[in-house]
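Missing here: one protein chain of the complex. Every other protein chain is in place.
Then we have chain A:
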Amino acid sequence: RKRRRREAQRTQRGSLYFCVPPSCVASTPMTDFEVQEDKTMYPFSTNPEWSDITPLKQDDGPNPVVSILYSKRFSESMDYFRAILQKDERSPRALRLCSEIIDLNSANYTAWHFRRACLKELDSNLTEELKYVSEITLQTPKNYQLWFHRRKLVEWLNDPSLELEFTAKVLESDSKNYHVWSHRSWVNQHFNLWDGELAFTKSLLEQDLRNNSAFNHRYTVVKHTTGFTREVIQSESRFVFELITKAPNNESAWNYLRGLFDTNEFSQHDEFQRFTEDVISGTKSVHAYSFLVDILMRRKQNSDLLRAVEICKNLGSELDEIRVKYWKYVEKLIRQQIQDE
């Protein structure tokens, strides 16, 4: 029964969605459980290793509001952690205590910070520490503190050799995990490791051509390596054309195409337009029409602008009704442009 409860808690924490700003609070278990029955130091009060420590209770003042119903294990562990913090004791047992706290609340940034202080003080094996972080990543892959901690370790070790493989592995369970892509990007830039990155994004897109994160990463890679030269824009657009042909209404692909188009330096508008018109002749793709409007708006000839107006009308009334007000707004912008010209 204990193990089943443990698994339930893991799943709950793992699936808890952490939206980005400014939340950094993880869930607190309502029941006691032991992660590793042989490794936990709880209960501390009867643990001879901790007999010298006077636990420090949380001080919420005389009139606490919205008090959290902490589990006994959570409260006691934190009481001992507060005591250790006050002492600034950077010892092996303190390091283990940090693990306990992180297990109870992986977003406790103080525990992560103190953990790093202990690692430094104890001159710990950072490669082992990297293993520890990797293990808990699989439980809480969307935790900011964990990924920053990993970054520090990689920095201190000055060794990125595991990172590309590790990030690829985590992406296998969630190919759009923002933290993972962010970390991978950091590794690329910090260590100037770009070989194989384009190919990596290609393989991710082969698995799922709607992976917006993979497109974004590809853009960043190109930007940092070759840059968007005429040749690169040509080869990249061919690449995206293929993907669009497979899924003509894939917003991520069209956004990437627009990104290439917006680099502005080379007027390959004709090729982009030809392709888009081609798509439209086969499928009534909303994003294709939307992109065509953008191309036509760049052209400035009345005939093009008037055509763009017609497309907006069609999108608003038929193809993209949910955005009818938006297409009316774009139509207004174009009419304004016609007047201005």
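Please note the rule applied: a contact is a pair of C-beta atoms (placed from the backbone, for glycine too) under 8 Å apart; a residue touches a chain by one contact, two chains touch by 3 or more; residues count from 1.
The rule is simple: contacts and distances are computed from a predicted model.
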Name of the absent chain as recorded in UniProt (options "Trafficking protein particle complex subunit", "Geranylgeranyl transferase type-1 subunit beta", "Serine/threonine-protein phosphatase 2A 55 kDa regulatory subunit B" or "Nuclear transport factor 2B"): "Geranylgeranyl transferase type-1 subunit beta"
Touching the absent chain when the full complex is considered, from A:42, A:80 or A:144: A:144
Omitted-chain contact residue, chosen from A:47, A:71 or A:212: A:212
Residues belonging to chain A that touch the chain removed from view: 16-17, 19-24, 109, 113, 144, 147-148, 151-152, 176, 178, 181-182, 185, 210-213, 216, 219-220, 223, 250-252, 255-256, 258-259, 262, 290, 322-326, 329, 333
